[in-house]
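Below are the structure tokens for one structure; questions will follow.
Just one protein chain is left out here, and the rest sit where they should.
This part shows subunit A:
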């Protein structure tokens, strides 16, 4: 996983609640079997005026000029600001791959869909929860100065904009993994023996769970 320590970038304000992962990455792109190239389809339904599919050449699509990702300076934004329950709905990790491929490293919202929230951490994208009032303040600030960059420091647990700053909390385990870019599976496998011991006990106590294949 890509490590995350600090980041500075342009904020893309998306003042909407309940943005679902279907909207972030529509279903037709879920047919791809790798993690590449999803960025061009981030918010595809809103971003283009015509419907697209995986094999529609991008230069034949008509971008919707009213959608924020097609506007300057947001086309080069790397921090997404949204309202409550961002990333609700489908578990598709492709939504995070799309954000990441577009260049987004941080998503700030008052709350997140739970699976999406986990998926972010697992890909080195930092989801930051701030209270509604601070989110509103940020919307106002970036509305006034779209070109100004926001800074995010995970070591200090701090977001800053000019002279103002706000602190945030991140699950300590997730934070550590992000800072070091740790390999979750590798860490878990250090406990392989414990898993085996646990498994042996369950095998004794609930044997019917362990001979499924032949049934």
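Convention: a residue touches a chain if its C-beta (ideal position, glycine included) is under 8 Å from a C-beta of that chain, and two chains touch if they have at least 3 such contacts; residues count from 1.
The rule we apply is simple: contacts and distances are computed from a predicted model.
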Missing chain, UniProt name, options "Integration host factor subunit alpha", "3-isopropylmalate dehydratase large subunit", "Cytochrome c biosynthesis protein" or "ABC transporter permease subunit": which is it? "3-isopropylmalate dehydratase large subunit"
Where A:88, A:106, A:142 or A:159 are the choices, the one touching the absent chain is A:88
Subunit A positions in touch with the non-displayed chain are 15-18, 20, 22-23, 26-28, 30-35, 45, 51, 54-55, 84-85, 88-94, 96, 111, 113-116, 118-119, 122-123, 171-176, 184-185, 187-189, 191-192, 194-195, 198-199, 202, 205-209, 212-213, 215
